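Below you'll find the structure I mean.
Removed: one protein chain of the complex. Kept in place: all other protein chains.
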Amino acid sequence: MSLKYTIAPFSAWLQAVSKPFTVPVTGGPRPGAPRYRGWHINDVEKCIGCGTCSAICQNEAIDMVPVDDPVVGDSGLRPKIDYGRCCWCALCVDVCPSGSLGMSNEYVWADTDADVFRYIPGVDEKPWDDSELGWRREEGFELVDHDRVPMGMLDPDERTQTWAEVVIGYTEEQARVEASRCVDCGLCVAACPAHMHIPDYIGAIRDGDDARAVQIIYDNNAMPEMCGKVCTRRCESVCSIGVQGDPLAIRWLKRYATERFDNLAEVLQPQVERVGEGRTVAVIGGGPSGLTVAYYLAIRGFEVTVHEALPQVGGATFFGIPRYRFPMSSLEKQVDLLKSAGVKFVLNHRVDGDELTRMLAENDAVFMGVGLMKPMALRAPGEDLPGVIPALDMLREQNLGHEVDVGEKVVVVGGGNVAIDASRISRRLGAEVTIAYRRRVVDMPADDEEIEDAEAEGVEIVTQAIPLRVEATEDGKLDFVWGPAEMVQEEEGKRPRPKLIEGVENHLVVDRVIVAIGQGPDLDWLPTEISEKICNKWGYIEVDETGMTAVEGLYAGGDLVNDTADAISAIADGLRAVNGIVDKTRAQHV
Amino acid sequence: MTEQTALERRVQLWFGPQHPGITGNMAVQAWLEGDTLTSGVTHVGYLHRGFEKLMERRKFIQSFPIVCRICVPEPDTNEWLLAASIEELSGLDKEVPEKARWIRTLFLEMSRLSSMLMVLGGHVGAMGLGTAPNWLITLRDYILDRFEELTGARVYHMYVTYGGVRRDLPEGFAERLEANLQEIESKLPLVDNVIFDSAVFRKRAIGVGVVPEEWVDELGLTGPIVRAMGIARDTRTDYPYEKYGELDIEPMTTTGSDIFARAWMRRLEIAQSIDLIRQILAKMPTEGPYSAKLPNMLTWTIPAGETYVRAEASRGEMGYYVVTDGSDKIRRVHVRGPSYVHGVTLLERLMPGTNIADLSALMVSLQVCPPEIER
Amino acid sequence: MASSKFPLAPPEHSRPHAPMGEGCFLGETERQQPLALKEALAKIKNWFRANSLWVMAYGTGCGSIELRPLTTARFDMERFGMAMRPTPRQSNVLIISGYLSVKSLKRVIRAYEQMPSPKWVVGLGSCTINGGMYWDSYNTINRLDLYVPVDLYIAGCMPRPEALLEGFGVLMEKIKAGEANGWNHYLEQMDWYKENQKKLITDWDLPDYNW
Partner (left out) sequence: MKSFEEILDFAIDNEQKAHDLYMDIAEMATRPGMRQTFLEFAAQEMQHRERLEAIKAGKLPELDQARVETLGLSEHLVDVPVEKDMDYQSALLFAMKAEQRAYDLYAGLAKATDDPNLVTLFEGLAQEELKHKLHFEREYDDVVLGDN
């Protein structure tokens, strides 16, 4: 072996004079890299407690613990992280639908106790709470699917020529893809007035078991096909995926599942205790709440009769919703299911006060869900002129198949779903339509989709327009006079109110003024001794937690009772009454 | 004194699991005559965690944090293999963006480099020489710094995912990496002095632990062990994956097939890796997405199928055989790591006749990684 | 590990650390010394002990990958008087660097018992705290302190070298304060530890204590 190999290793001594690369210990440990995955931080204000972080954690290091009272859209839970399990993979951060969870770039924690290594980020104070650096959610890298499967719709130009359904519906493949976007957080269940088992049926659709999906849906909704088409979707507004992306198309998925089967009675074989054998229940009003009561009581053995003033049950879903949103065939399918469950219908029959008294005596229970039938008046000068019509009347006439004449130019006053329906119907009847609304588009109570659809169909929306008066013109038309409004923010957090700007008048010459500013209850037919007990000052009915009014055996629900006035709340009211009646019956058995 | 039989003269010696000369938590049960092994048996199982079983009950995305722990010094090959196999089975591989493929190639090559640096140090460390390992581990630490910056963690990166990578390269990353590469390059001549020009190392490495060429196909040897025999076999060139096909790369070879040759092989590959990283940085597109759009990872199901995906780890060919059954989890996965062949089968064959003092150096030169043997 | 398998709660576990008291580890001479002198001597001894931690280099789990950089010039543990030692007989700090399989546990117990007192155990990473990554694996233990007394946990997966240095700083403080007495506790609660160990190690062939 040559001398070189003996000498060469000593060149290492050269390092003795080179710059040392020892990391100094003064000033604490080296900070982690800007996107270091250190201890968790959580913006608890942004966090909605959906638990998706907990679901994706393969180490079960994340528990959702209650820190606050649940509200709609926030479960009140927050992630608690166990660093005896965590592996700092940051999948929880990348999946976080609200984008609240993050990681700081701090990494030092030593303790003698094995049980201290857990805390609720953002709630339990930690030195790294305000850490600027660390691993964060990044736009463009999502572990959940933010993009909704687009729903096929008729072309806007085509729509105004036809009464056919605008929404085409998902194909099987589309539904499976859309269903697979669900992260099973369950916020929607809490938000849904009827607390439908949404993640469960979406899971069934994803797994290709549509029959099971329908069975789950019918657990607490007897009119799901209607909901699948026109529901106000409070579930979707809280969907955790919707915080950063498009919420799941829960409504369209329900629609898909229910449309799969023509004969629902075959699919649904409800296994429930028939507690109501030999008992009779009368339902006044064949709307969503009434039909819900009818179905769930009928499958439990009750003998149910539904009394309806119109020639067709369905209530507001029959006379109030245009056919291009909710076709007659869908409604008939629902009614067929009720008939097969044994529900009897008395149509074209308006119940009066005496009959109600008689019903209460003859039946084990009476359910009243007669809805809000009295349109709010415009109360502007000229409202009595012919040609100023309430939107509800117009919708009813249209849905009953009567001829409706709206002329060539129409102004619709209001911004709710009724206003949109009236204007879209008027478009289909060939009129030029303007919506005059007192507030801004964002304040409109109507569905955003509905507003968009209406605009696509050529409806013009004039906002911050306060109707001042209606005058008849010489050539038999109407002059709709309105003044502009400014929005006044009176209280923080509440919706701003419109205030008329004095002195400006705008004119709009039209053939019809359709008034859709709201509707109220019409309970004049009630016997005074009953209405005295059950009505509140606004004319609505008050019920207890079992759905029963102050009159024994008289239950109520629907728009008359709740303050949200949508179909799903009516269904929820119906379910509440069903539970009340069933519980009471069961108690009587014992 | 009566004459002892050969059997009586034999001494049984446990080498490991608690022994500084062993390459990890494993044991060799050796029978010695004098200081020469007559035979030896490897004992593994000290690190068994049942990865393949654990992956069967985790969703696809949840397997990432697991797989990188299969091989501690070089976790990234595992991440890539899992991603590539599932991408192939799901059809997502067509959607991996160009830039993601480049980043992945860079990532894999950085991982090889850091692993090679560590092992080269181990070669002399196993002989009791401390200087070179201390330098090389520090040099490796510079690469870990870049990993930390890129992926958010030093050791377990969990950076590759289905459809791409998790984050884009940070601003100025290439420059800082280049600076580290220059630092490493400037130190390598010194490292050469204390390793390859060291009389101790030469004396103990040349001609020791020779692996015969006929065992290559018989045992399924791969990686630097084979290339140290002069056989140009490298998964990166034989079955190019990601962007290796677009790089100027030739398998490095040397001859001798002994511990020295394998150490030299690693020295060559360090130089090659540095060159490749520079090539990648030069060719990588600066714009473009780094990840495909992913479906909901909590419910993602992929069609039934099976596939074998391989990659060149620093130790040799690493492969995943994955079977899926159409559910949201892997049905069965088999991790084919080079360490099992090298560290169990080959090592047991090489042990008879080896001096007990050389056993540690031999194990390092075979780059035995016990966690990967057991998984 | 399900708690039902271990009906006994850790009896006055290594936490909170009992002050150094009379125990079987004390030699005869120490027993006879007056209390004040004993305390003063203990303080001095602890100071020396804390500043010369000798760590056993046993790569029990993946955490050992971050121990290696600790010995290099970059993080340089030797400036704190710490050094890696090859055998248990020479060391007084046992690092359990992550998960322990049942098979490893047996060797760890043996190595731990062979170490001369006073001795300390440091658990690295999630795995030693509550199972970490391998909480549902059939071959790993979840809570280390059921089997050996743990004086310090350093969280991380893996803890970086800097975190390890900080952690060792905490351990040194504990030793100086005379609060790191897991080894004492192990002797006092030997039955409990042995019971737990034997529940897991079914092929028990160790002596009751590996002197």
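Letters A, B and C mark the chains as written, and numbering starts fresh at 1 in each.
Assume contacts are C-beta pairs under 8 Å (C-beta built on N, C-alpha and C of every residue); 3 or more make two chains touch, one makes a residue touch a chain.
Just so we're clear, the structure is a prediction, and the values are computed from it rather than from any experiment.
Student: Just to confirm, in the complete assembly, which displayed chains does the hidden chain contact?
Tutor: Touch partners of the hidden chain, whole complex considered, are A.
Student: Thinking of the whole complex, not just what is shown, which of A:Val144, A:Ile466 or A:Val543 touches the missing chain?
Tutor: Considering the complete complex, A:Ile466 is the one touching the chain left out.
Student: Can you say which of A:Val346, A:Ala377 or A:Val462 touches the chain missing from this structure?
Tutor: Considering all chains, including the one not shown, the answer is A:Ala377.
Student: From the list A:Ser531, A:Thr546 or A:Asn579, pick the residue that touches the absent chain.
Tutor: Counting the whole complex, the residue in contact with the absent chain is A:Ser531.
Student: Hey, which of A:Pro9, A:Gly122, A:Pro498 or A:Gly558 is the one touching the hidden chain?
Tutor: A:Pro498
Student: Name, in rising order, the residues on chain A that touch the hidden chain in the full complex.
Tutor: Against the left-out chain, chain A lists 374, 376-377, 379-381, 383, 413-416, 418-419, 437-439, 445, 466, 468-469, 483, 488, 490, 497-500, 502, 516-518, 520, 523-524, 528, 531-532, 535-539.
Here is the rule we go by: only the chains that are shown with their structure count from here on.
Student: Need the CA-centroid distance for the pair chain B / chain C, whole Å please.
Tutor: One centre to the other, that is 31 Å.
Student: Find the geometric centre of each of chain A and chain C from their Cα atoms only, then give the gap between the two centres in Å, rounded to an integer.
Tutor: 57
Student: I'd like the Å distance between the centres of chain A and chain B, where a centre is the mean of that chain's Cα atoms.
Tutor: Each chain's C-alpha centroid was found; their separation is 54 Å.
Student: Can you tell me which residues of chain C touch two or more of the remaining chains?
Tutor: Only 73-74, 133, 157, 160 qualify.
Student: If I count partner chains per residue in chain A, which residues reach a count of at least 2?
Tutor: Correct list: 21, 59, 87-88.
Student: Where on chain A is chain C touching in the complex?
Tutor: Within the complex, chain A contacts chain C at residues 20-23, 25, 29-30, 59-61, 82-88, 107-114, 117.
Student: What does chain B use to touch chain C in their complex?
Tutor: Contacts found on chain B: 17-20, 24-25, 45-50, 53-54, 57, 65-66, 69, 72-73, 118, 133-135, 137-138, 140-141, 144, 154-156, 371.
Student: Contact residues on chain B for chain A in the complex?
Tutor: Against chain A, chain B makes touches at 58-59, 61-66, 131, 135, 138, 145, 148-149, 152-153, 156, 158, 166-167, 170, 190, 193-194, 197-200, 202-203, 289-291, 293-301.
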